[in-house]
Every structure is written in structure tokens, then in C-alpha cells.
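Missing here: one protein chain of the complex. Every other protein chain is in place.
Every chain is named by a letter (A and B) in the order it is written, and numbering of its residues begins at 1.
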Amino acid sequence: MAADVDRQLWESTNGSLSIEPVCSDRADSPAPGLVSGTEPGAGQETAMFAHTESFEDLTADTEGAGLEPQEREASLQEGRGEDEEEPREECAVIGRQQQEGGREGGVRDKDKDEDVTSDAWRAHRKHVFVLSEAGKPIYSRYGSEEALSSTMGVMMALVSFVQSGDNTIRSIQGDGYRVVFLRRSPLVLVGVSRGSQSAGQLLRELQYVYLGIVSLLSATQLQRVFAHRQSYDLRRLLSGSEHLTGSLLRLLERDPGPLLSAVACLPLPGPARDRVSACLRQARAPPLTFSLLLAGTRLVSLVRRRDLHLHHLDLHLLANMAASCSAFREAEGWTPVCLPKLNAAGFFHAHVSFPLPGTPLCLLLLSTEREAFFELSACKQRFLELLHKRNALLGLQEALSCPTYSVALVGVPELRHFVYKSRSSGLYTSPELEGPYSSDEEQERLMCLYQQLHSRLHHPTRPLSSIYHTTHTHNLYAKVTSGFELYLCFSALGTKAIAEAAVSKLLKWIRKEEDRLFILNPLTY
Amino acid sequence: MNEEYYLELRENPVQFEHASSVNNVFFDEANKQVFAVRSGGATGVVVKGPDDKSSVAFRMDDKGEVKCIKFSIGNKILAVQRTTKSVDFINFIPDFPHIEFSHECKTKNASVLGFCWTNWNEIVFVTDQGIEFYQVLPDKRSLKLLKSQSINVNWYIYCPETSVLLLSTTVQGNVLQPFAFKSGTMSKMSKFEIELPVVPKPAKLSLSERDIAVATIYSDLYVMYLKHHSRTTNSPGAEVVLYHLPREGACKKTHVLKLNTTGKFALNVVDNLVVVHHQSSLTSIIFDIKLQEPDCPVNVHQAVLPGRSIHPFKIPRTGPAAAPSQAPVICELYSSTWSVFQPDIIISASEGYLWYLKVKLQPTLNLLQDKGKLMDFLLRRRDCKMVILSVCSQMLVGEEKGSLPVVATVFDKLNQVYKEYLDAEQTYTVAMESGPSRSSSSYKRPVRTQAVIDQSDMYTHVLSTFTERKGVCHKFIIAVLMEYIRSLNQYQITVQHYLYELVIKTLVHHNLFYMLHQFLQYHVLSDSKPLACLLLSLESTYPPAHQLSLDMLKRLSTANDEIVEVLLSKQQVLGALRFVRSVGGHDNVSARKFLDAARQTSDSMLFYTIFRFFEQRNLRLRGNPGFNQGEHCEEHVAYFKQMFGEQALMKPAAV
């Protein structure tokens, strides 16, 4: 019967899509004030993500979050854990596969060897440190933890000194740099950034780093380890996985997704996408909770268990893990992973594979059963066959070959770049960074600007509905409504008038393109 | 001491054969001619005018002692009076027979007191019983009576410049009857009475010709009466009483010049100053009737300056008798043989000299302490400019440095005159533009007297040197400059920018940038391009100057190009372009100029932005983003491709 329901749903959506891509109840040119759920890119159904604003749930305590029905299984699985070393093993596996596997390894070594008293070390735009409440070093982005142990000792001292005054240290502001402290018992995270990045942004990134670690160990295990021994050296557990944190940080610096707590989709014509999604769903197996199809960090399709919602934050962590372990490209991988937002207490088991060699297409099959590897492997096979049978492959490959689009298509010459997020679906779209933005530092500078706007819009006590911001290099315009969140970047010669005109033009265009840029019909098993 | 003499006898006087038993000397005020008549003219008459050309020499038969001899205006006809009855005429008109003829006065048994020419062929006989106005007809050798008037006359004075004849009538002689002559007409003016110090009993003639003089002062006709000191009236000394004699209307007593001494006096009028010579003290004093504002009908004046002698005059030995070795003789001044004529003539018949009197201004600087009064005095003199300027320089330096209030008043007085002239110029030009034909008659171009001291005069002769001067406290320098600017502003005279430059240079030289900043803030230094450029040049020493100058250029609103250039030179390409756009000039600026500038910054993002801007401009203007040949942007296009790739170029078919 479930099947019938699904079928109907499938038909109907399919039908409606094939005939009329844009559903009749949607305004053609959305007014800025349109209601959540009808903005361009809004999903036909209930959103596929736990619908949240990252800056809220980042400050919310992770430990509290994620009491989904699935909790039971997790705890069950946890209860079964007579051998709590095991997950560590498997992380270690990832790590090791990594060490021989990767350029990250090389990079890491270079970073690690740096002299922590050198100007070069100080000059880094962002430092991140993780330490235990005992002041023991756990991670440093640059320089070896050993060399930094005394510094980290001071950090811990500062934290606990302020704490002793029944107060909490937040940050230290210097001239052109800031130091931000985040305490997530049993860990303390410290970020040091130069330039314009606000303390809030830095805090967000520290959160990610923390959750990144949780995703490897699970909060429960983390607690337990330190409950055991205060002075435990967590690096033993994490050895080999530091590069995950490194690549996560890089992701945060380049990708607007985490900032907007949204996920980008691979541009794919609606019908093609629906076909792929259908295949993905048909290839399902009982133990599956989520099947994700990713191209890098871009989502191609996601099918989920009807009662579960995947949190974008968990998805970013997954994507980061999948993307940064080159080992998976060689062979199917099988690794336990904690999805802190879903359930920080327990583990999922992820089947990771790159079904189309030479493409970034990555298939992630998540299950709560640790023995399900072969079942899911088979599931992957079925999916590939279905793709062939329903000749969905071609469209997919085309899409993969050009994963982005040019801003010129919008037809606003002054417009340089933009980020559009549909709040109801938690999806965002953003054109390729071309022209002057092809260089890394320009990209990071742009992200920084977006971050500034974001933190102004979502200021905890003085949120703004829109902001126009002129720098020496850019004019930026950002705007939030209940339906969407929009960031536009214009040349330094842009004007407010142009910007306002551009907004409506852009919204029209996105509406026109939405079935290509977004997943309008998310599926469930 | 030498600069104490403020009066002197002018160079090269008129020389003539001095009076003697055989040589009579006459002076004609009308033509300013000296007649030396030797033995009644038989041995020759030598006539010397103000310049050598006008000297004439001739002979005439000795028909008895000559009483009076005068040429008509232009030396046409010579009139000679030998008897009390008649006057003889000799024709001097070129190629006219040199015949002599005579004419008797028509009034029976009246005796001719004298005569005066009012024109080249019109003459007035003054007899003891009246006046007879004739036209002389040389060809007919006769005179035609034009008008006559019978009235008892004691004596007469004729003022040639105004051709007014003054007759002393009544027994006491103190009622004066003026007549005015004008080409063939004679008009009687209202008579008036000179108040005598004492009224003699029994009545007798008590106003003498010697005590009356007529002269024009500040272009008004005055009758000057030398009122002698008398025991009865307890006045401290003699005084000169001025009666203003208008063309029509009653004559009024208007000024009294206090001499504060007694003795023999003589009067001259030089450069509108009344000069009173005092024989016994061998000094002269001067009066300026305008020096005090007229407050009451009769203004009492004191001498402007303390009494001083005329500058000593040396007579060079000349003539055959003169041996070069012999030193020149000092001429005796104020000698009893001197006779003084109006306005400014002194004749020594015994020495055979005619001098013109002259006022030297330089000495007055030290003699007149009150700078304000001094300015009032100097501003009315003829050759005052350099003196005034030297007064200005003098009051700014040295021990007798003036206090700022004094400096201020001096500046104000100068600028008042300056402003009056400017206004006159203004109204004149306006009138000319409005329609020369009609108004040209009524308006004549205002003459620029030496008293008009403009800003360039002040700058070149006073301020520039003053500011360069060593050892002057800069506070004072700035204070003075500000005073001058203040004064100019007060009279709404637009200040020349070189004065501002002077201020700025001084401020900069003493690192008083913040003062400069404040002055600019209040627009004390009014905006101008030169000033803005000067500011620009200061940027290295005072960075804010750059913005100040930009603001100024912006306010000028005529300097948009300059602003763009400045910004570009500072590599502020975006600022420049934003500005051009804000003034709506972005459709016709040269793309190349901006691209060059952007390229120089080697900031690729900037270059991209600028390039895009012009691509869009091209698209808007020509429907194609490409650049024209004329714009010479090929290299930039190439660079753009190289930087951002072919595809980054804007597509012509942009939606």
C-alpha cells in the first residue's frame, strides 16, 4: 500500500511536472513579501531538511538536539557497543586510507611543520585550535600541537579564569584581528582570524569544527572518554582524520551553504532530476534511512525515510567527509558516522561510492545497521542499472559536465554574483564565480562580504530586513523575507537603484529556472 | 631736516630782466606772461610766458609811461594803457597790418583803473565809475560796446580761470560786486559784504585790494579775505576768511583759517591747499578745508602742519658776467620785493624770477602723526600714490609700528576711495552698454586719480615685501593680511587670489595648517581654481589639504575636469568615475583615460570593473559593447582577454 501511495505521488508529481513545471498557485513574479513555501525554489512537498536557521541551532546545545524516533535504534546500537573502540578503528581506517591516499596528507604535513613563532605562521588568515578542558592540545590548523601546547595552556587558563568569576569569555578584540573562544564541554575551541570576519562568523565555524569532531566520535563517546580520563589525549582517537577538519574549514571559507544553512543543487532539468530520484528510490533497501546523490557539495537527489529529516548541517559534514577521502574514489567505502543534528548520541553507517568514475558524482547510502554493507552495495548496483534502463544517465552526465551556470544568463549586466536561498526548502542557488572571482582570495573576500551582510541581517537583537553595503571594491545588496534570502554582488559602480531593479528581475529569472536549479519534488521511500 | 621742507619753488623758473629805472615789469595773470618794457617800449618789450615758446619780443614807440599791458588770449591783440582815459591796441594777428589804434572810455570824466581780456577779442574796461564791456574789431580798428554798467569802483580783481570780475564798491570798499563773463555776455552776480574787523568812523576805504584773493579750491570759487589781527576783537591772531562764490545764488562765508599770529601775509593755492606765507617768521603754513567734515555753516580750521620755510632756492650765476667757479647765490625768500599771484605764482621783480609754488608730500609723513588724518590729507593730493604706499609700509615695520586698529583705519580709508572708483567704473560701463548714444554725453569715464590704491599696488609695494621681511612676528603678519582682507570684504571688493596665496604661504611657512584649515572652512579664502591648485601642492606637508582642495573645486562647480584629473592622479579611478557620473558627464569621457589609470593600479578587480562600465556604456550608446577605433582601447581589450579570458567579454547580443 505504501507502494501505491508512492506510485500515485510519483505519477502526480511526474505528471504535473511534465505538463506544467510551474504549479498554478505560484505567483509568476514573486513579490518580495511572498509567503514561505511559494517563493522560487520552494519544494512541492514538505522540505527535505529539518527546517532551521543555522545561527539558531548552532548556538543551541547539540547534546540536546536530535531526539528523533530514530533515537531508539541509535541507543540500541549504542547499548550494544561492548567494544567502544570499534568506531575509532573505522575512523582510523578512513584516516589511514587517507594518509597514503591524499594530497591533503601532504598539505597537512607542510602545515604541521611550520614554526609557530615565525611571521609566516602569524600571517595566516585564520587559526583554529581545539583543546581539552585539561588544556591538552587536540588540533591546530597550522603548526604542530606539541609546539603550541603552552599557548593552548594559556587559552585554557583564560577560559577558566573568566569562568571562575561566574562569567564566560567570548572574544578578545585586537587591532585587525580577533580571538574567539567556544566552550563545548569537554572541548574548548579557539579561533583567531584576521580581517573583517566577525566574531559571530568565526564562532559558527568553530561550531562546525566541533560538530565535525562529534561526527567522528559521537557526543556520547566524547563525553565518556573524558569522563574516563580528564587528561586523555584525544589525538589518539582522531589520528589521521585531521584533514577532515582542514577541508571542512576550507569548505566554510568558500561555500555559502554552511553560512546560509542551506544546500546547493546540481543544476538539472526537472524531468531528468525526477527520473534520477525515482531510480534512487526504486533502488532502495529496507535498512536505508537516507540515499543521497551528491556532486561535490551539490545535491543531485535525496531520498529519505518518510519520518526522518536530514539536517543540512549533517549533510555538509557528510559531503565534506565523502569529498575529502580520496580513498572512496577507488573502492566502495563503509564507515560509521554520527549525524550530530539528527542524533549526537549514536552512529549511522554510510556506504560511500563514486558510481560514475571520472565524475564527482557520489552516492551515499545511510543505514543504522552496521552489517548492511553488502545489502547497500547491491542497492547501489540496482540504482546504476535503473539509471541505464530509464536512460536517465545521459542527462545526468551532461549536468555533471557543466555543474554551474554563468550570472550573465540573468541578464543584469551590473550583477556580478548572487546567492539565493529558498527558506522553505532549505536549498540555495548561486552562479559560477567567473571573471575576477576565479582567484581563491577574491572568492574568499566575496564570501567574507556575504558573511558580513549575513551577520547584519541576522543580528541577534537588531535583525535587518535588507541592507545595501558599499565597499571600495563592491556594492552589495541583501534582503530577507519570510520566503527567501538573497545576496547580490554588484560592481563598485553599482547603485542602489540598479540593485533594487535587479532583485525583481533576478527573482523572475529564478522562477523561470527553478525546476532546473532546485529540487521541487523531494521523494521519500 | 631737509625732509622738513614741505613747500618748494618749482625747478626752472621763468627768468626775465629785473625791474629797474629803465625797465618796467608787468605780469598778466590771464596769460601768466611777464612783460619787460624797456624805456617805454622804444628799446623793446620782452614777453615771457610759462614756457619759452610763448615768449615774444617786439618794439613799440614810446608814447609815455605804460600803466598796464596785456595780450588778449592767444596773443592776438596787445592792449596798452598809458593814460587814465584811454587804452591803445596793437594788432598782433599774423598777416594783419601792425597798426596801432586807441580807444577812450565812453563814460565822461571817468578814469580807467585798468582792463582785462575775457576772450581773444573781448575786453572789459574798469573805470572808477563802472565797467565797459567791448568787442575789439581789429580790422575796423575800433571797439564795439557790448554792455556797460555804472557803479562806483574802488578797485577790482579779475579771476581769469573763471573769468569773474570782482569790484570793490561803497565807501568802505567792503561790498564786493562780482560779474561773470562768457563769450560776449556779461552777467551780474549777487553782491556780498566782507565783514571788517572794525568799522572805521568816519567811514573811509578800509578793505584793501592786497587783502583779497580769488581762487578755485576743490573746483569751487572762493574769495579769500586776509583778516588782520586787531586789538579790539580779541582774536589771537590774523585769520583767512573764505567766502564761497557760487555761479548763482548768494555768496556765503564758509571757512575760517586760523593763523594764530600777526604780521604780513601772502596767499597761494596749491593742489587745493591754501598756503599762507608769513613774512616776519619766514614760514608758510597750509590748510586743507576738507580735512574736517563740514559740521557747521562756518568751519574753523587750524594749519594742517606746523609752519615751515619754503625750501631754500639757489640762483645759478648765468650771463656773461658769470664765472663758472662762483657758487650759486642763495635766493632771499619771503623778500619784500616778492609779489604773489593766484593760484601758485611768486614773482621777484628785483631778481627777475617767476616761480611756481609746489607742495612736497614726503615730509608730511613725519610732521603729521595721526595716520588716519594723514591718509585723509594725502588721499586728496595730486601725486600721492607712492607717498601713501610708503606710509603703509612704514606703519607695518620698525619701532613706530602702528597698532592694528590704526592699520585697520588706514586700510579702510584706502579701500573706501578704491571702492568709490570701482563703483564709478561700474556705473559707467553699465551706462555704456545700456546705450552709448544716449548716455555717453551724460556719463564721462571716471578718471583714476593717484589716490586709487588697488590690491596689486598694495601687494607689490607693501604686502609682499612686508611678509618676506625678517624678524617680523608672524602673528602680526597674518593679522595685517587678515585686516586688509577684512577691509576689502567690508567694502564688498572682490579679493584677488594672490592675496589669499600670500596668506596661505605665510601660514604654511609657519606650519599653521590648522589656522589655514579654519579659514578655508569659513570661506574666508574664497574658492578659486588657482587657490585649489595651491592647496593641492600642499598635500605632501599637510595631507588634509588634498581633500580641502577637492571640496573647493567641487564648490566651484566649474572645475569638474580638474577634479577628475586630481582623482585619477591619486589612482582613485572609481572615485573619479563615480564623480563624473554624478555630474552626468560619463557618456563623453575618454574610456582610455580611465582604463589607463585602472591598469596602472595593477588591481585586476578594478580594471574589470572599469572595463565593464565602459562596455555597458558602449552598449547603451551604440548597442554594441565593443570599443570604437577612435577610442584606442585595443591594448586594454587584449589585456582584459588575457586576464579574464575571451568569454568574459560582454556579448553584443546581451538580452
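One rule holds for everything that comes next: contacts are C-beta pairs under 8 Å (C-beta built on N, C-alpha and C of every residue); 3 or more make two chains touch, one makes a residue touch a chain.
Criterion: contacts and distances are computed from a predicted model.
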{"item": "Identity of the absent chain, which is to be given by its UniProt protein name, from \"Calcium load-activated calcium channel\", \"Centromere protein P\", \"NAD-dependent epimerase/dehydratase domain-containing protein\" or \"Vacuolar fusion protein CCZ1 homolog\"", "value": "\"Vacuolar fusion protein CCZ1 homolog\""}
{"item": "Hidden-chain contact residue, picked from the options B:Pro405, B:Pro530, B:Gly585 or B:Gly645", "value": "B:Pro405"}
{"item": "Contact partner of the left-out chain, one of B:Thr460, B:Gln547 or B:Gln600", "value": "B:Gln547"}
{"item": "Option touching the unshown chain, where B:Lys182, B:His523 or B:Arg620 are the choices", "value": "B:His523"}
{"item": "Chain not shown: contacting residue from A:Thr38, A:Ser144 or A:Ser171", "value": "A:Ser171"}
{"item": "Touching residues (missing chain, whole complex) on subunit B", "value": "403-405, 408, 475-476, 478-479, 482-483, 485-486, 489-490, 514-515, 517-518, 521-524, 526, 543-544, 547, 550-551, 553-555, 563, 575, 578-579, 582"}
{"item": "In subunit A, positions touching the absent partner", "value": "122, 127, 151, 154-155, 157-158, 161-162, 167-177, 179, 192, 199, 456, 459-471, 496"}
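By our rule, only the chains that are shown with their structure count from here on.
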{"item": "Rounded Å distance, subunit A centre to subunit B centre (Cα mean)", "value": "93"}
{"item": "Contact footprint of subunit A on subunit B as seen in their complex", "value": "574, 577-578, 581, 604-606, 608-609, 612-613, 615-616, 619, 644, 647-648, 650-651, 654-655"}
{"item": "Contact footprint of subunit B on subunit A as seen in their complex", "value": "408, 411, 413-414, 434-436, 438, 442, 472-473, 491-493"}
